[in-house]
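Here is the structure we will look at.
Only one protein chain is missing; all other protein chains are in place.
Letters A, B and C name the chains as they come in the text, with residue numbers starting at 1 for each one.
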């Protein structure tokens, strides 16, 4: 296979990219000057060198010689709560909202319904270890599960609740999930019954 | 103008219908047998005769000789709350959800930002009159404002709050809005900051 | 069933209209003044009275006491060609383009693949009768089949060709179809092989 076909094949594995757009990518690269391609190849080679994975919350962060990321190390981070998210972009979205300043944990995925090996699909063992560590040293008071409100999110929530229960009971840690109700832009006409139920219950 | 052009013009005023689809409607009617068109004309003529507007909540309901609709008249309706919605379909959606069994009030619209004559755009006087009547006779304890979460909804909410304040103070009526947070199907990655704020605050 | 439900049911039979939009239509009518609904009912009642079907090309036209439409009667219409279209809007589109000034014939539909009773689905007998009449009295030289370029259009084309063949042979009438190639807005990248084939063959 020539390097063009190989590149097309690799780009077609990118999220949301089909064969036709992969082909466009390669053609785009061919018509750039060679500086662009070199710069891209270099940035790719550097990526894994320059980006570390935090050994506490498991998100990726710019390598600065530390094993934990800036949020996990910061003295300004509230040590009493851990907010569990599915993936790095979820962390980024909650972090940049500015309405939460505690610790995080990135699960690395969600569990499909009837998943047979849940502990291999998400960072289950790592989560238990991290909660244990924070409970013993960090005065942990609450774990907030912040997963998407769909079938896989609900399934993952139930699984996490189960594996964390021994720890939350032993250390009296509160386990909560994000509040439900109308989200910005919601229209009453199109809201589902469950959302209306929470919106009515949580009225204020 | 012939009756085909006239029909096209009238159909083009229907919500969501452009000139092309209006034309298709007329063509569709021309190719039906004449029974269909007669049935439609008859149902149209009967519509206003057979449908009344409730003099209490202002929604439309099948004419049964009463001035108030079944929900407003029912002894099973909780008289202590009124839920204010924009339009009939919002009423229907909340009603069929089964999570609310109090009274309703249909405003008949939302107020655009900077609306100069708000009292003409929505049933403002009718709302004040209805709240007064329920407060004096019905033991009203709470008014729940259930409008869409967008600019016009927020604007309308502020206006309603203002005109109801004398009554809510005098009769000690609680004024609330629907709870906010993640709605069914929400993904953390795509949730806006305001929704995340409420979701974190209202966690449970 | 009350007249609201009946109207919803009738509107839901309109092309492209689902139950939700049918409901909106009725709500829209309820909130209009009663003049609007009366005007609509009247226009509907008048429709079949005021619109005739041409006994030559079978399109609908404003009733003017004639049995044939203005195009079929006009002395400016070229009597040597008949262009066969599927439906009235196709007639209108070709007519208003101004690039054809011959006679028309509206088939009234297309034949699904494997249609068992083709002669009942489209105006097959009427087409044969009309071609015969034009051939005997009108000096007919060419029949242009102008159907959509999809499976049903192709299927209908084959069927029509078959039933017209005795006449076209007997009266030496030319049978043609619309030319193929790139249509306005076509991009070479996205054009299918068949279109490219015709575009290359018909280059000029």
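Methods note: a contact is a pair of C-beta atoms (placed from the backbone, for glycine too) under 8 Å apart; a residue touches a chain by one contact, two chains touch by 3 or more.
Bear in mind that the values here come from a model prediction, so they are computed numbers and not experimental data.
The missing chain, though absent from the view, touches A, C when the full complex is examined. The chain omitted from view is touched by exactly one of C:31, C:50, C:79 or C:177, namely C:177. Residues touching the missing chain, restricted to chain A, are 2-4, 6-7, 10, 14-16, 21, 23-31, 34, 36-51, 60, 62, 87-89, 108 (touch as defined at the top).
Interface residues of chain C facing the missing partner chain: 85-87, 89-90, 93-94, 96-100, 144, 146-150, 176-204.
Everything that follows uses one rule, which is that only the chains that are shown with their structure count from here on.
Centre-to-centre separation between chain A and chain C, using Cα means, comes to 56 Å. For this pair, chain B with chain C, the centres built from the Cα atoms lie 42 Å apart. In chain B, 87, 89 are the positions where the chain touches two or more neighbouring chains simultaneously.
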